[in-house]
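Only one protein chain is missing from this complex, and each of the others stays in its spot.
Letters A, B and C mark the chains in the order given here, with residues in each chain numbered from 1 onward.
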Amino acid sequence: MRAVIIGAGYWGPNLIRNFSANNNIDKVLVYDINKSRTDFIHKKFPNVTILESENDILKSDDIDIAVIATPVDKHFELAFKALENGKHVWVEKPFTANTKQASILNELAYKKGLNIFVDHTFIYTGAVRKMKYIIDKNELGDIMYFDSVRINLGLFQSDVNVIWDLAPHDLSIMFYLLDKKPVSVTANGIANYYDHENVAHISIYFENNCFAHFHVNWTSPVKIRRMLAGGTKKMLVFDDMENSEKIKVYDSGIDIKEKEGIYNALVQYRIGDMYSPKLVQTEALTLGVEEFINSIIDKRKPLTNGDDGYNVVRILEAADESIKQKGKLITL
Amino acid sequence: MRAVIIGAGYWGPNLIRNFSANNNIDKVLVYDINKSRTDFIHKKFPNVTILESENDILKSDDIDIAVIATPVDKHFELAFKALENGKHVWVEKPFTANTKQASILNELAYKKGLNIFVDHTFIYTGAVRKMKYIIDKNELGDIMYFDSVRINLGLFQSDVNVIWDLAPHDLSIMFYLLDKKPVSVTANGIANYYDHENVAHISIYFENNCFAHFHVNWTSPVKIRRMLAGGTKKMLVFDDMENSEKIKVYDSGIDIKEKEGIYNALVQYRIGDMYSPKLVQTEALTLGVEEFINSIIDKRKPLTNGDDGYNVVRILEAADESIKQKGKLITL
Amino acid sequence: MRAVIIGAGYWGPNLIRNFSANNNIDKVLVYDINKSRTDFIHKKFPNVTILESENDILKSDDIDIAVIATPVDKHFELAFKALENGKHVWVEKPFTANTKQASILNELAYKKGLNIFVDHTFIYTGAVRKMKYIIDKNELGDIMYFDSVRINLGLFQSDVNVIWDLAPHDLSIMFYLLDKKPVSVTANGIANYYDHENVAHISIYFENNCFAHFHVNWTSPVKIRRMLAGGTKKMLVFDDMENSEKIKVYDSGIDIKEKEGIYNALVQYRIGDMYSPKLVQTEALTLGVEEFINSIIDKRKPLTNGDDGYNVVRILEAADESIKQKGKLITL
Partner (left out) sequence: MRAVIIGAGYWGPNLIRNFSANNNIDKVLVYDINKSRTDFIHKKFPNVTILESENDILKSDDIDIAVIATPVDKHFELAFKALENGKHVWVEKPFTANTKQASILNELAYKKGLNIFVDHTFIYTGAVRKMKYIIDKNELGDIMYFDSVRINLGLFQSDVNVIWDLAPHDLSIMFYLLDKKPVSVTANGIANYYDHENVAHISIYFENNCFAHFHVNWTSPVKIRRMLAGGTKKMLVFDDMENSEKIKVYDSGIDIKEKEGIYNALVQYRIGDMYSPKLVQTEALTLGVEEFINSIIDKRKPLTNGDDGYNVVRILEAADESIKQKGKLITL
């Protein structure tokens, strides 16, 4: 198969390297609007073909796969053209700028029998796969709350706020791990520098008394990447800033007791052992590319497909609507 | 002066020890509804006088100070009686169960010329005093956001939710540090075990584009006590779980640049040196007792007085109202 | 039983509190050469009897137990007198100033049928007891090496070097955990300020290819309290500066492989899961006092007895001899 990569910014070299290394890919072509960027790519990857224009290539019979790695505002147009011309499409996160675009693309892909892969890369990390394994075998019991913090001092995106930039990672992980239906969303935060929020807090209410919260921040002096999942049986912490021991499972919880007096609590807590499972070290993007290629070969939907992209965009859209109204509850 | 301590639960021994050690206190008396608790106190503090009933003592001329350390639902009644009988009053946090009670007590104390001290202990820690010093000399510039996390696996309180139990600490610190007017409050969270929330997120909007957020949780497998203050010039982190280096000041920030192209951000970040100031180690409660006693002697309001108690209760009340309506914005 | 505590310095209040709280102790008496110190004790512990002189009390029939908590140079004289007068003896670490003194005391106690308890407090911590449990059930396999670091910025002792001050803790733990015979000792270090070493490194060679190393330092800007035990099956870390998760057991190790070429190692490593067991939180000194009292009642040797004291002093003595000759190997 032949793949064209459109957009060679920050993430571009990783895409080029991983698509080039995949055994089912014969040729990688690259287009970027910025000449100095393609010069850089050419020097770094001499075997890659640099394109002068993105337009023709999406129509060419030479190409099987289009990888859309531009800013989000061009995702829809490029993905639409690629699908129309019979290409399988890989789209960087967030999938689209709104749910309407996501629906159109998903429908078109369905009609054409083509695959859409949304690059929710974290789903392919050893840490998230281990969390999924632990939750699926019911080790935590029922998940009561999910809490995510992703903050650091980062480059502002020119086109979106911090929610659209950072929250897709955490929302995609949440959807992957939790088999629960979100019901409503609220978001609060602040735009200290210009019209895009640099700090945001998103709350999600689920069916069956489950709750999730996401803290994203481009203006934190310290870098924190941590998730908590509180279950009825055990609790889990994923700290992505740890060099090792990223996942810790605590045999901790709450036992409900009868009230016995003014100083006695209704409930008591229990602290037991903790363990930290060994994680597979394979690069997530390598596995993501593999899953995408295999899904095309197997004629099945990939793990992180357009529906997942849609679900994440739906939350982003609702959070944006809520934050503009200082936490107004948005029913999904 | 003579002090009676009413309520000798978890915090009681610390109060007894610190009031006993103060040079202006001649005698400490203790009452607790629970006989086994007063037996314990008697053994631990043989010099303290144990009382059989709380009622008479509040009327006695023998007593100058009443220290109310009961659950919050009895604060108002006991503090009211003490003030009526001419005693200065020390009340544990939260000051009262609602703002109406707080107003009545503050008015009564004013009329009687008596002092109310609300035990916002953190204000007297070396860490918070150092933060205040740093912010007051404008080292951080204008505070843009304040973020606080106080989570662990803790004993549930039988009478209040996690907001009323944990947030008073962080709210009192926020009011002490920030010279800004809060405008509105929202809160979200969940009650997984019974009708009191065990996880809560509070957002506060201020005048002049400042924002604060508080995460409190009784059901976290890990203990986190961390505050961030993001200023226009520098940023500060207070991590209370660190054995040393609790306060770190980062010469980090955001510089606004012109947009130069699709991959260039509107703003860029700057990372410089960090320093961690040495902190005074004196026990906070010792300083709190000293401030209370000195304020009585000096005939002035103490640092953490009934107005501070009122301000904190006002936010708690609003947060409670908001969380019952899933994040409804409450204007203060 | 009645206990006299001789020496009420830094550790004194803890001894007084714990002996007072033990149910088999009727009365606690305290002597200290320093009047201001006994005044402080009297204020803090009004129920304790303050003595004017240490001499008579050791001869008095009123006393069953003598607790020697003076600087080490007075341990022998006081313990000897106490044993001669039929008292059971508790001695702070290090047991004596040399092995000769230790032998004499142990012999005298044996003849008199009295108990010597050496306060190797760490043996009674939840962490060390858990390590002992893990090692005894052979979870680590054969211990290949033991590594201990105990460094911080600490008060210099006027009478001994850093080895005699800090290493007794780690040596007593090593003897408790390792069922192996030490064969020889070397020590290196430096005395930067006066004639007592402030930095020292002790190496111990054991029978059967086992090795231990101890790093003690009074002049480190950071506080580190960490032990590693490398076993043939698993490896263990004890980090006493952690608030929780002090003990971690790693399913890590080395597998021996055949050499296959210039870039292949003879041996390869294996990394598996880690777990951190829950630890009992009871204060170590409470359990130590209990063990001492029970050993008297049961007419048996306590867990940390004079032989353990002797073993630790033997290493200290050898380390001192070695460090004066820059690492000369001392055969035990």
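Of note:
Simple rule for what comes next: a residue touches a chain if its C-beta (ideal position, glycine included) is under 8 Å from a C-beta of that chain, and two chains touch if they have at least 3 such contacts.
These numbers come from a predicted model, not from an experiment.
Within the whole complex, the absent chain has one touching residue among C:K100, C:K181 or C:K326, and that is C:K326. Touching the omitted chain from subunit B are residues 245, 251, 271-278.
For subunit C, the list of residues touching the undisplayed chain reads 9-10, 33-34, 37, 71, 144-145, 147, 153-158, 184, 186, 188-194, 198-199, 201, 203, 205, 209-211, 213, 215, 217, 219-222, 228, 230, 235-237, 248, 250, 252, 254, 256, 259, 261-269, 271, 274, 325-329. Within subunit A, the residues in touch with the undisplayed chain are 46-47, 223, 241, 243-244.
Simple rule for what comes next: only the chains that are shown with their structure count from here on.
Note: centroid distance subunit B to subunit C, computed from Cα atoms, is 41 Å.
Taking each chain's centre as the mean of its C-alpha atoms, subunit A lies 52 Å from subunit C. Of all residues in subunit B, none touches two or more other chains.
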